[in-house]
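The complex appears here without one of its protein chains, the remainder shown in place.
Order as written gives the chain letters A, B and C; numbering starts at 1 within each chain.
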Amino acid sequence: MTVSREVELEGHIIDSGMMQSCFGIIMDMGGSFSVEEFDIGRHKDEESYARLLVEADDTDQLQSIIHELHQHGVNPSDPKDATLVPAPDDQVVPHGFYSTTNHPTYIRYEGEWIEVEDMEMDCAVVVEDGEGADGPRAYTKVLNAIEAGDMVVTDETGIKVQPPERPRDSGGAFGFMQGGVSSERPSESTIRKIANAIRETKKEGGKVLAVCGPALIHSGAREDLARLVREGYVDMLSAGNGFAVHDIERDIYGTSLGMDTESLDHPRHGHKHHIYTISEVIREGGIAEAVESGTIESGVMYECVDNDRPFVLAGSIRDDGPLPDTITDAVEAQNAIREQAHEADMVLMLSTLLHSVAVGNCLPSTTRVVCVDINPATVTQLLDRGSAQAVGMVTDIGTFVPILAEQLLEE
Amino acid sequence: MTVSREVELEGHIIDSGMMQSCFGIIMDMGGSFSVEEFDIGRHKDEESYARLLVEADDTDQLQSIIHELHQHGVNPSDPKDATLVPAPDDQVVPHGFYSTTNHPTYIRYEGEWIEVEDMEMDCAVVVEDGEGADGPRAYTKVLNAIEAGDMVVTDETGIKVQPPERPRDSGGAFGFMQGGVSSERPSESTIRKIANAIRETKKEGGKVLAVCGPALIHSGAREDLARLVREGYVDMLSAGNGFAVHDIERDIYGTSLGMDTESLDHPRHGHKHHIYTISEVIREGGIAEAVESGTIESGVMYECVDNDRPFVLAGSIRDDGPLPDTITDAVEAQNAIREQAHEADMVLMLSTLLHSVAVGNCLPSTTRVVCVDINPATVTQLLDRGSAQAVGMVTDIGTFVPILAEQLLEE
Amino acid sequence: MTVSREVELEGHIIDSGMMQSCFGIIMDMGGSFSVEEFDIGRHKDEESYARLLVEADDTDQLQSIIHELHQHGVNPSDPKDATLVPAPDDQVVPHGFYSTTNHPTYIRYEGEWIEVEDMEMDCAVVVEDGEGADGPRAYTKVLNAIEAGDMVVTDETGIKVQPPERPRDSGGAFGFMQGGVSSERPSESTIRKIANAIRETKKEGGKVLAVCGPALIHSGAREDLARLVREGYVDMLSAGNGFAVHDIERDIYGTSLGMDTESLDHPRHGHKHHIYTISEVIREGGIAEAVESGTIESGVMYECVDNDRPFVLAGSIRDDGPLPDTITDAVEAQNAIREQAHEADMVLMLSTLLHSVAVGNCLPSTTRVVCVDINPATVTQLLDRGSAQAVGMVTDIGTFVPILAEQLLEE
Partner (left out) sequence: MTVSREVELEGHIIDSGMMQSCFGIIMDMGGSFSVEEFDIGRHKDEESYARLLVEADDTDQLQSIIHELHQHGVNPSDPKDATLVPAPDDQVVPHGFYSTTNHPTYIRYEGEWIEVEDMEMDCAVVVEDGEGADGPRAYTKVLNAIEAGDMVVTDETGIKVQPPERPRDSGGAFGFMQGGVSSERPSESTIRKIANAIRETKKEGGKVLAVCGPALIHSGAREDLARLVREGYVDMLSAGNGFAVHDIERDIYGTSLGMDTESLDHPRHGHKHHIYTISEVIREGGIAEAVESGTIESGVMYECVDNDRPFVLAGSIRDDGPLPDTITDAVEAQNAIREQAHEADMVLMLSTLLHSVAVGNCLPSTTRVVCVDINPATVTQLLDRGSAQAVGMVTDIGTFVPILAEQLLEE
């Protein structure tokens, strides 16, 4: 005995690969299908429509297939209201709760589709009936934020996922941001395109979030990044304790001990300076205090404080210190990162896997992402999250940032 | 006008490279020296002795040089008592405090050399006068543990560092552990040697700490690691939230949804299972509770609970969930890691950079370290910390652990 | 004014991705299309059919699009005979000659479709009218083999390309060979599957070609590979001068100078042995002679000679020596590699990028390929050639070969 369910695909379902994914998922998972209706867009601008009957051996298998199809934007054709079950306890979700993708998502509630707010993957969806004037709302909640009694969406019914289609027309400032990682692209031209995309984002009133690793400081890109913060091309900063310490160390010990970053002569190891820097900032009470007192006089963190660009420093178990500004609790840090991520219109991931993954986890698939690292595996891993407008560059951050700054500031 | 200071070198100062480092440091840092005495060991077993006068242009430069020499085991020949300054406030060290290496270190206090306890790098040294029966003590404290009034060692006087010499005689079970990373060694023979070193460590009554990354689960090494925990070859476990979740997911969803890890057929993505696993363990209240209730019936975490092998799960900003057992505060997690690290006689770093660095930060240079990763850069970075007995292997964790288990369990 | 051409797609054109590629190519290259006919297979076993009208702004653009579609198996629907133009001179092809893919290809000649022999990419296709009994033939020729007067296929007409479809049903011994590179698969289980595929290939009467890099010897896999050659699981060997020298060096200097590859003690550097080995083999006149005289008594090359397994040693500019058996001319070496490649039914690419690329260049897309390297970039690059049955493993060759040999020989 087989069980079956009808699903629908709409849009550029062939050139977006949705149709292929759909067929693949069903067959890989041991199901079968028959195509009940298929209207192909005759021209490149016309959308297509398909209705399939998905068949499986039992309910479990069918549910798995339908779940997987969901993630790829294939939705059941018989819309019912979503199933809502109250959370039995704080941090405990009902069995069979719906775990989100990072794509725009809609919940059917009392016959109406409402868009889920703060889209982010691996969350639960909570629905509020909105007895007030605003009507019902649906929004994401991470597991540890669930409170007893939250009405949580379960099962697969009454949910619609719409993966953004990659626009075929590659014109405009963001047109190049669909290329994935390409080591065959000319580096300088690509950086020029990224500069244009940043300029365009700012022109639209958008916000740029820079996620920064310590290699950025070692490789000599500190001053150029500081200029980008000062001139307003970077609105927010997300980094770790180490990034801030290295940045401040260059400021505090850059002159006093005769180090000359230009001559490439630097004190051997100098790990002592690292620890001393932390100690000095702890003594002052924090980075803002150290800027105010004149202890910190330049650099990326200085410009953030001086120009009111909010920053999040997230702690990690390999930190020295840490600085008083560093958020040591991972859940609290994630919440701070989440807020930044939701505000960002464009994210520059610069030489850090850990922080980029953390930020990426909170991004909807519609945010623009630029990912730069010298390690191709890092770039691949970061781009592999289904953003619709994302581009990766395998390059040296120490030459990337100066060329980017030149493009943005000297034209 | 130049300033100068006399320093001494003792031991196998030529074949350990100490003499070369010493000359190099002085010259690189712009100083000069004259050799005032030099007695070379005439045979390979005899120690050598050298006394040098180090000269520099000013006191700052001299101090920098002497500091750097210190880190490499070159000590001033005019021992004075260490300078102790009380910490002005909680988490605030006195200016010029001495920041530790990971080598055995001695502090001169009232004319006597006392060994520093809990050696670990980048710490302050606190001295207690020990008015009780035990006499004075010196021990390390990380910056954030400093309390107002702690007597902290400052400057460079009265401190002796003794980097462990790499024994030239490469016999015994640990003889091969001085080779650094070698991609030219036969893999199977190297694993056999590592198995011998573990066996020898256990025979000596030592403890083995395994630091584990999630790749270990993906690559199929889970069952073999679980056996090593059960049979007592692994005494403690250090890992992240992800490792534990993947391990438990294999247990909970390995059968119920028909996944067969043997057949290589696994549900597409399966990220849903990941989140569901976390949700289930939260519902139970923790891993031990889930083992007790029968929800978790096998795997690495199961064996840890079942055999009372303590584990530390340290949180990170990229975690999903996290599990109730995961320590989300980085400072608290470091403290837990520190305790494990100080107890360990041998550390296996298995496919995780983040957790291995965190553990490595807390190890004295005398602990045995085996580091295994498929990425050569990770292995190099981890071995680059001056352990006297350390070996790195660039290999596949998914074949390493099974061969290791076979060596240890089936002979 | 636009120009247009009608093309057809047949087969599993949706789940193979052919339809998506086709739409993508046309739009990326600035053309447009209308779907004139579309019959979708209603069930997973039914084939689909589509007929499109491709439109472009000018003939050049149209030709480029049609060319690109060709490479992906989309063929013009108005079959005409292929255009044949005689080569004007040795090694000189006519303008606009057709450059092959590695997919099965057919040429329309006097109204009949004839299959092109020795399919290999980046070649010209030469047609012989076959006045004898055998009828007309079409076969590939590399550029440097073209002779004046060869009838060379030009333009795009009268050519049909059929990329192999990846079978959806993943059963059988080769079913797992469609997975590309996956670092998330369990290593031991994957090796077991590869062993099964080799066994199955031998059972079918097929031939296995091993392409080997020197890392195989360094990592201790020599004896196990030698056993696979001896027992007939490897029928042919393709390698470089270095591989053979390292293999023979282990034999000649393994005992005489007291080296013990088991104890991991090996003479420092030992580059002298490398050069001496070459000198000894030159003195003997070649590897076969050195085997016969008893100079070489074991190892991979020994087993090749002793069991009549043909080998090709291709020279390179970084070779020492080289050995008398090494083919120093690149074109001559390519011809020898080509012959092996065309005979092989399954190819194991083991830790060598250079030789694997050379062999891969000569393989039709229907040959089974297993690619093993510790560097993920190498595996990705090698799998990126459109073979229908290919699997990559990022693992340590020093543990892979022993486990493979155990699977094949000890059951």
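The rule is simple: a contact is a pair of C-beta atoms (placed from the backbone, for glycine too) under 8 Å apart; a residue touches a chain by one contact, two chains touch by 3 or more.
None of these values were measured; they are calculated from a predicted model.
Annotation: of B:I26, B:A197 or B:C212, B:I26 touches the absent chain (contact as defined above).
Contact with the omitted chain, checked across A:S21, A:S219, A:S298 or A:S387, is made by A:S219. Only one residue in the set C:S4, C:S34, C:S99 or C:T157 touches the chain that does not appear here, and it is C:S99.
In the complete assembly, the contact with the undisplayed chain comes from C:I278, out of C:A138, C:V229 or C:I278. In the full complex, subunit A touches the hidden chain at residues 170, 176, 179, 183-191, 193, 215, 218-221, 261-265, 374, 394-396, 398-400, 402-403. Although one chain is not drawn, its touching partners on subunit C can still be listed: residues 25, 28-29, 60, 64, 67-68, 71, 89, 91-93, 97, 99, 121-122, 143-144, 257, 267-269, 271-272, 274-276, 278-279, 282-283, 314-322, 328-334, 337, 354-355, 357-358, 361, 375, 377. Mapped onto subunit B, contacts with the missing chain fall at residues 14-17, 19-20, 23-24, 26-28, 32-35, 38, 40-44, 168-170, 376-377.
Heads up, the rule we're going with is that only the chains that are shown with their structure count from here on.
Note on subunit B versus subunit C: their Cα superposition corresponds to a rotation of 180 degrees, in steps of 5. Homomeric contact subunit A/subunit C is classed as same-residue, with over half of its interface positions used by both copies. With centres taken as mean Cα positions, subunit B sits 33 Å from subunit A. Averaging Cα coordinates per chain places subunit B and subunit C 46 Å apart. Computed from the mean C-alpha positions, the centre of subunit A lies at a distance of 39 Å from the centre of subunit C. In subunit C, the positions touching at least two other chains are 170.
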